[in-house]
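Since the structure comes first, as structure tokens, the remarks are kept for the end.
As you look at this complex, bear in mind that one protein chain is not there, while each of the others sits in place.
The block that comes next holds subunit A.
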Amino acid sequence: MPLVKQGRITTDLFVHVADGAELPGDGAILISAARFLEDPEAVLKRAGKTGVIWPNSRAVDDLVPHLDRLAAVALVFPTFRDGRAYSQARLLRERHGYDGELRATGQILRDQFVFMSRAGFDAFEVKKDADAEAFAETMKRYSVFYQPTGDGRITALNRRMQLRHSESAGQ
């Protein structure tokens, strides 16, 4: 499953470690929320980076105290019609100021890229190669956005107000 990061297909530096398996001494790991919460300190004092896969059925509140020590948070889309992780992503980015890697995992098609990016995701485990390859092109699908989110894209309303302001300033 290709990983898209910073707009292109890239090698995944994080190793998925299953719940029963032993943690490697160093290197970046991605582990389940349950495993992480058993003993966060033990995990975080390792030499390598830590990423946590957070389920979409659990409020992110329990993760918030650890955010500044995490290198990645992976949120889950069990099917692409299950949109809970969009809310989790916005809360992590916009309310809790998380600025590490925010990864989308699960059933990810190109048709969610723009929504996900707007919600704060910057890494995507994409289901199909063709979709991963089409990432950059797909992100150009839209140039107009009606809603403000934490992604910094200017809204249609703000563009209109700016235009109006510059028009009246020019008179």
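Keep this in mind: contacts are C-beta pairs under 8 Å (C-beta built on N, C-alpha and C of every residue); 3 or more make two chains touch, one makes a residue touch a chain; residues count from 1.
One rule holds in what follows: contacts and distances are computed from a predicted model.
**Student:** Name the chain not shown, per its UniProt record: "PepSY domain-containing protein", "ATPase", "PadR family transcriptional regulator" or "Sulfite reductase"?
**Tutor:** Record says "Sulfite reductase".
**Student:** In the full complex, which of A:21, A:34 or A:161 touches the chain missing from this view?
**Tutor:** Only one of A:21, A:34 or A:161 touches the chain omitted from view, namely A:161.
**Student:** Considering the whole complex rather than only what is displayed, give the residues of subunit A touching the chain that is not shown.
**Tutor:** So the residues of subunit A touching the missing chain come out as 59, 80-84, 86-88, 90, 94-95, 109, 111, 114-116, 118-119, 128, 130, 141-149, 155-157, 159-161, 164.
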